[in-house]
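Okay, so here's the structure we're looking at.
Note that one protein chain of the assembly has been removed; the remaining protein chains are unaltered in position.
For chain A:
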C-alpha cells in the first residue's frame, strides 16, 4: 500500500459510531448469484442498515453515505435516504447548518468519475432546485461536455436548467461553437433544435415557421458542405419539416439537385431526394426515385442494401396505385 492511500478504519473502531450495532445482509439459506463485495463495503453497508433501522438522520450519516456512494453510486435507496437526511437537517437547524459547498464538491467529483450515472445527476438536480440555485451550473456543464460532448445526462440537465431558470442567453452561440469544433456532434444539433423549437415552434400549426426553416436550411448546408456524409445535419434538415410538407420550400429540391452530381457517394442526399419525390407522387418523380434506389443498393449504400430493395418495392407499389387511380 502506498503512503498516499489511507488505511480503511472499520466503523466499529470509529469513536463517533461506538453506539451503533451493525446489521448483516441476510440473503437467506441459499444466496443467489452472490456478489464478491469487499470487506470494507460490507462494513459500510452493515452500518447503513443499522442507520435505516433507527432512522438516524444526524450529520454523521452523511459521512457514511459519502463512502457508500463511491462504491454503489446507483443505489437509489442510498440517495433517497441522503435526501431525507438533508431535508431533516435543514428543517431542524436551517439551511446554513448544512454544508452545501461540500455537497456540490462531492457531486462535481462524482460527475467526473461516473458521468453516466442517473442517480448522481438526479441528486444534483434536487440540490440545485431546492437549495443552491443554478449559479455556476452552466460552467460545470461546459466542463463535463468538454470531456464528453455527447453526454446524454449533461444535455438533459442543461435543457432542464434553461427551461426552469430561463438561461437561454448565449445558448445558440454556444451550440454553434461546439458544432464548429465537431460537425458530427449530434447532441449539439439536437440542442440547437431544442432552442429554436422553444423560441419559435408554432403550437397551433404544429410546425416551425417558414422563415426559421429557411434560415436553418442554410445553416445545415454550411455544415453539409464541409462533410457531405455527415448524417447529423441531414437529419436536422429533414426534421425541420416535421409536421409539414417539403413542398412548402420548393427551393430545397432545386438545391439538392444542383449538389447531387457533386456528392456522388452520399446516401443522405439521395435518400432525401427520394423522400421529396415520393411526396410529389407523380409518375415521373416515382420513376426517378426508383432509379436512385437502384444506385443506392448497387453502389452507394451497400450496407443498407436490403433497406433500399425494400424501399424500391414500396415505391413500385406506390407507382402502381397512382397509375390505377388515374
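Definition applied: a contact is a pair of C-beta atoms (placed from the backbone, for glycine too) under 8 Å apart; a residue touches a chain by one contact, two chains touch by 3 or more; residues count from 1.
Simple rule for what comes next: contacts and distances are computed from a predicted model.
Choosing from "Phosphatidylinositol glycan anchor biosynthesis class A", "Prenyltransferase alpha-alpha toroid domain-containing protein", "Two-component response regulator" or "3'-5'-exoribonuclease", the protein name stored in UniProt for the chain missing from the display reads "Prenyltransferase alpha-alpha toroid domain-containing protein". Looking at chain A, the residues touching the absent chain are 23, 25-38, 41, 45, 48-50, 52-53, 55, 71-78, 80-81, 84, 118-119, 122, 125-126, 150, 152, 155-156, 159, 184-187, 190, 193-194, 197, 230-232, 235-236, 238-240, 242, 271, 303-307, 310.
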